[in-house]
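Yeah, one chain of the complex is gone here, protein chain that is, but the others are all in their spots.
Every chain is named by a letter (A, B and C) in the order it is written, and numbering of its residues begins at 1.
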């Protein structure tokens, strides 16, 4: 049992053309910048992976991370709740030009759809979006006198997430609100790739404190000095 | 913000006749024996609360805990996955005599229905029980070529659970596999009552290690020397 | 004469009980946290996975892994907890929040809310708005009584895309406090400097009065 891989290039090798990729993070908290940039490096060197569907709460900020993927032309579709940010140019330009598709999902529904994908629940009912244009075309049903919208699970080929601690079984902890969508995405992807701040021995993470059990994790790469997206944005960094 | 109550009697005062009560634990691990026995004491003294629907993975063991509630005649219905144990007399006798109702639910469906109750999801689809007699009368639907059963949320008036640490906000941790259903039940009950091994100051539980955030908890009572159901069974203890 | 945003936030804060679990929408509603009456402490929830966060840290001391739903840096209070997004929205959708206070483009007398989209132009973004309007025991709106060009924001039926149907129960505006009862606006409080007729003229649906109107007196804040 050893899920540790040697470097970022190896970690992102699993992403194929046309793949659906869940990327952890809410704004900059939890954004796996190094994994994303390794994927961009691969695309620049080989032209692959392209035509990606990316699932994230947002749609990138500035000229780094997911925004840089979009700039690079790797992303065919975004599934997100809030495609705005302090500097949303990358997505906005492509979207208004009709060069990128958008599936807009309420944030709680996005989280629950991802969890459902990981938990083997193909569909569920939620009050969220009932009677709004985001429910258009979706089945509705009444339970105990209240109306609900049927939502479907979301799964992915690959999840790219950022953790605080990892062991070689893939047990993970997160840092503060950088947790957000990552534990759910780890469940919902066929292959989950993690960049961890530190790799520790099995047993060093108290079994009571494991947030993502290793069963949901496939590959772990150590990135000790990970960048924080928000900090990069404020420094004006561009990944170009 | 202070959810700490002085004693067990006060803690269980919230349970009314005819209530639906979720009780944490899987076998003896996590069984809140002291809360249950305080409820039995109240019933013996006042004749209330009776006609209860009890939701637990099992249906009691020996002559203590839930089994003692059943013996006492407080329980009208059990919702559980496995009404057997090393000494299942209490439930078996009443069930075969037609004096207690049973809703048998597959264990994973039971867990997911309770979570759904806590998460505001009135219904969901699961492959579990499709094509079996436990799916009789339930709606079925096909998603991506596979058949699923529609299951409904489970909610309760009161949850009685056992925790390891609690603070006065109601933040909780659990001990080992005593966690099981308790974090879900805390979400799904209108009022959640906790017996905790120790009560600590707010902030003493690392925010990263909180398993049940206080928003799901209403009342906490300290039971420093809690009994372990399995240990009592092996000692032949009866609560009579 | 009308209330400032801070004064509207102050008024909304007076209705939040000690120990209440509260979600404040991003932007203007965040101000409500500043005006908790003394002796009361609400527990603030942010949908990106924190309970019991506190004020912004001093500039330069931000931890960008410790942010609220508006992506602003926050701090923790003792008794805080982190959790993932599914648990966070279980709190929202599952009815565990006592109050959600949100902004609005329009509120209809039916309780319908429009606060996420001004129409088909540009890039749509919804965030957690559609989730927050469901589940909190009380969904309140704070808003200017009229739009920047003087049109009513309290209307008979919303003209903009809906966030939720029949979800709002109280509106705190720059001029009044209005409850929504049985799909009608019921006026509870208004600025004493404004007549009922004047207020009605600025409102897009009929204001009912039941059992008297309280003067809306708010201190300078």
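Simple rule for what comes next: a contact is a pair of C-beta atoms (placed from the backbone, for glycine too) under 8 Å apart; a residue touches a chain by one contact, two chains touch by 3 or more.
All values derive from a computational prediction rather than experimental measurement.
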item	value
Neighbouring shown chains of the undisplayed chain, as defined at the top	A, B
Selected residue (touches chain absent from view) among B:134, B:198 or B:237	B:134
Option touching the unshown chain, where B:53, B:126 or B:171 are the choices	B:126
Residue, one of B:20, B:53 or B:109, that touches the chain absent here	B:109
On chain B, residues whose C-beta touches the chain left out of the figure	26-30, 57, 81-86, 88, 91-92, 95-96, 102, 104-112, 114-115, 126-134, 174-184, 211, 228-231
Absent chain, residues of chain A that touch it	1, 115, 117-121, 167-169, 171, 187, 201-203, 207-208, 210, 213-216
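The criterion applied here is as follows: only the chains that are shown with their structure count from here on.
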item	value
Multi-partner residues of chain A (each touching 2 or more other chains)	112, 126-127, 174, 176, 211
In chain C, residues with contacts to at least two other chains	50, 82-83, 86, 89, 92-93, 134-135
